[in-house]
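Reviewing the structure listed below.
Of the protein chains in this complex, one is absent; all others appear in place.
And now, chain A:
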């Protein structure tokens, strides 16, 4: 009888039915929103500063921005990163429908997108440093490397996470399945968040 009472109560108390791990992930991502918020605010408030002692004192924001060209490279990278959110959804759909092959294929595709994005970012950093803008010598460089660097670190953590999922899925073929996909969904949540943040950073740093 007590069991029936508990079941009744649970019906009226949605909190008790939520998945434990997913709830934790959402809470953590809530905190991350404020983390990137603080980063972006820092960038917005400091980007216009031309340091008196800077070796590139004659280079203002527009001057630095010209280094990005027409943002072709970054736009392609942004497109790739956003696409990876789609492939992640497909990977999760694969595991939910017990289609292991589809799951692994799209998970691999997501990882590939992430790696390409990181490679592009490294290339871009190299290019900008080569043009003489470093994290030290002007404020735009400082905030640029700081904000994009932290985002890149998040992408890198995501790639490691997804790789560990893929390795685990290959070593234990039936570990993730239609009845047990929470680990994949959690990795996906994080991955979507990192993609979404890039939309904000791309807009703030490269477009406006």
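By definition in this document, a residue touches a chain if its C-beta (ideal position, glycine included) is under 8 Å from a C-beta of that chain, and two chains touch if they have at least 3 such contacts; residues count from 1.
Everything that follows uses one rule, which is that contacts and distances are computed from a predicted model.
Asker: If you look up the hidden chain in UniProt, what protein name do you find among "ABC-2 type transport system ATP-binding protein", "Acetyl-CoA C-acyltransferase", "ABC transporter permease" or "Cytochrome c oxidase subunit 1"?
Answerer: UniProt lists the chain left out of the view as "Cytochrome c oxidase subunit 1".
Asker: From the listed residues A:78, A:95, A:118 or A:139, report the one that touches the chain absent from this view.
Answerer: Considering all chains, including the one not shown, the answer is A:139.
Asker: Mind listing the chain A residues that contact the chain we can't see here?
Answerer: 2-3, 5-6, 9-10, 13, 15-16, 18, 20-21, 23-24, 27-28, 30-32, 34-35, 37-39, 42, 45-46, 49-54, 135-136, 139, 142-143, 146, 164, 175
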